[in-house]
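The full complex has more chains than appear here; those shown keep their coordinates.
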Amino acid sequence: MTTYILRVDCPDQAGLIHTVTGVLLRHDLNIIANSEFVDHETRRFFMRTEFAGEVDEERATAELREALPDGAKIRLTRRGNRNIVVLATREPHCPGELFIRHAFHELGAQIRAVISNHDLLEPLATQFGLPFHYISHEGVSRPEHEARIIETIDRYEPDYIVLAKYMRILSPEFVARYPARIINIHHSFLPAFIGANPYRQAFERGVKMIGATAHFVTDYLDEGPIIAQDIIPVDHTHTAADMAHAGRDVEKIVLARALRLVFEERVFLSGSRSVIL
Amino acid sequence: MTTYILRVDCPDQAGLIHTVTGVLLRHDLNIIANSEFVDHETRRFFMRTEFAGEVDEERATAELREALPDGAKIRLTRRGNRNIVVLATREPHCPGELFIRHAFHELGAQIRAVISNHDLLEPLATQFGLPFHYISHEGVSRPEHEARIIETIDRYEPDYIVLAKYMRILSPEFVARYPARIINIHHSFLPAFIGANPYRQAFERGVKMIGATAHFVTDYLDEGPIIAQDIIPVDHTHTAADMAHAGRDVEKIVLARALRLVFEERVFLSGSRSVIL
């Protein structure tokens, strides 16, 4: 038996859960887990249902579309590995975390390729048997650089693009091409310390905790809906470098945790916020 | 408009969510929040629905009983303050936390009375205008002591009984009288350090974190289903007394957090575990 994930995102109205569960019941599908949420600010309804059985995906989707309000976003997919492309620069801890989880079937996704604007991580990717594309940003314009990256990404048809400490700002055009499909890890407890060198900023501000934030990339880097955050304590004995070192452990765990939620199709966008079902 | 909380706990079968939401829909009730969970080990279904509207409570319950499997536990109550009786001994931090939240309408419950086997906390209760009953255990048998406590409790008809550092073991008969209605705070990260003097035990074991556990009291003290837990870090500079001191902050916050879940009717029992919806 196959396991499916149904995602519904539509304007709220009475009876939506009853409607969706009714369709599933008529198709003789067995609900494994179900969650809903109504955002009372935006008056939108979100629902994620995991069910087992055999279903004519097109017919079920059509019936749901018929039964649900206009403008409903309905997505019915099979549970299982998503395809991703990883973008990185020079820091190994986040890519390394993804590679090793991938190697032991713990990532929830297939890494189809790794793209970097430096060649430093090539041996790491290669030793894990992952295709590595070195696309330098030097000597080319930003649009040209992004065009090469896009061409490479699209060849692999990924569901999601993961920025595993990719240290270049993406253009609005790039971001718009993959709506709600780019996930970034930012090395601070956003919205504190937006921008460059957050550990230096954190050190100078004398914070007692540092954090990491995984988020969707929408218009601007460091600004999209947050998926997961975590922190660790630091103290006056930590230099900015020590903070960066300590922060790496949080970064990679927060990124992996966020990706698991995304790959299980639990994350919905509700304006500038995420809903996790 | 009134807000209601419906709780359903029954053997799992297909179509339960559809059934329950169907009844609510026919009564023209507006679901505010809804959560369900199927315990795949015990094959039981749990559902909590918060809805607004005016409902004939008896009729709705009867219809649900008709529609749901035999043995379904159905509880339909109005959202709002629960009535509680607090049992304490000598330590002020947990009772004090409850009293002050109560005074500022942050507890989610009415404290109907405070009972203690010592008179030490009488001034604290009294200054907050709470009835205080000093029922000493000295010079009376345990059954006699418990009989007096029960008599006092029952006069106030509480929904729940909160053991806010009540340091005496309750008999199985006492516990059986209030099934899933007694909540205790234990000063350790259960199941570590069951029994007396957990901070001394923790100190001697050299732990680097101490915790607190709020749980339902079922058969044995320190053994019922866990509702909430938390920890704080300690280190080698903490004596056993320092650990106890630090632990008090966790105890009172964990107790208050667990009570909030209980008073909002979010906590279900599934064998030895709790399900929190």
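Order of writing sets the chain letters: A and B. Residues in each chain are counted from 1.
Operating definition for what follows: a contact is a pair of C-beta atoms (placed from the backbone, for glycine too) under 8 Å apart; a residue touches a chain by one contact, two chains touch by 3 or more.
Keep in mind it's a predicted model, so treat the numbers as computed, not measured.
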Of the identical chains, 2 are shown; go ahead and state how many the full complex includes. 4
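Quick note on the criterion: only the chains that are shown with their structure count from here on.
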The distance between the C-alpha centres of chain A and chain B, rounded to whole Å, is 37
In the complex, chain B touches chain A at residues 14-15, 17-18, 21-22, 25, 28, 30-38, 233
